[in-house]
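Of the protein chains in this complex, one is absent; all others appear in place.
Right after this comes chain A.
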Amino acid sequence: MGIVSPGFQGRRRPTGPNLPPGQYLTEDFPVLSAGPTPRVSLTDWEFVITTETGAELRWSWDEMWALPTETPTVDIHCVTHWSKLGTNWQGVSLDTLLDGVDTAADYALVHSYGGYTTNLPLDDLRDGQAWVVHQYDGADLPAEHGGPARLLVPHLYFWKSAKWVRGIRLGLTDEPGFWETAGYHDYGDPWREQRYQGD
């Protein structure tokens, strides 16, 4: 327990088991990004998985959305303390995209249009834990929220769910991404409050 602030009550909004420590609920959808919002045309858009041997698998926009999609409803948790429960998405599971990819890699470095990167263990992209999504709440994903498509990895802090996703490089070693280089946690589990390096 911290230093008690006399008279501080807090707002005691619904907490319950769905809210990780240090998070508060929000109904709106704040935006956090480090630079301008990239505008990506759907004719130029592609998604590329690159393995540790340099082999590449590519999907155009039309090829991607010809794949079977799922409609996950998930809770999302931002490192700046807000959480949003029960968000609705539509996208392709990474299990589908990684199916048949021949790799011995343990790590993934996700990269985006605009130059953003973030890293996570490859296992965290498997087993129904991650999607490339292009719809939010039944509509096209707005550019400021990562459209035309973003990664969705809701069990980690939301900076891991790279906006404007362009591809994933698989590797045998862990390579820190944009915020991870700037002092944020390498893994980012909200339930263990892994916000910053050393947490």
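Throughout what follows, a contact is a pair of C-beta atoms (placed from the backbone, for glycine too) under 8 Å apart; a residue touches a chain by one contact, two chains touch by 3 or more; residues count from 1.
Going forward, contacts and distances are computed from a predicted model.
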Q) Which listed name, "Urease accessory protein UreF", "Oxidoreductase", "Anti-sigma factor antagonist" or "ABC transporter permease", is the one UniProt assigns to the chain that has been left out? A) "Oxidoreductase"
Q. Which of these, A:E46, A:E144 or A:E175, touches the one chain of the complex that we don't see?
A. A:E144
Q: Tell me where the left-out chain touches chain A, residue by residue.
A: 1-13, 22, 24, 26, 28, 30-38, 80-82, 114-115, 144, 178-179, 181-183, 196-199
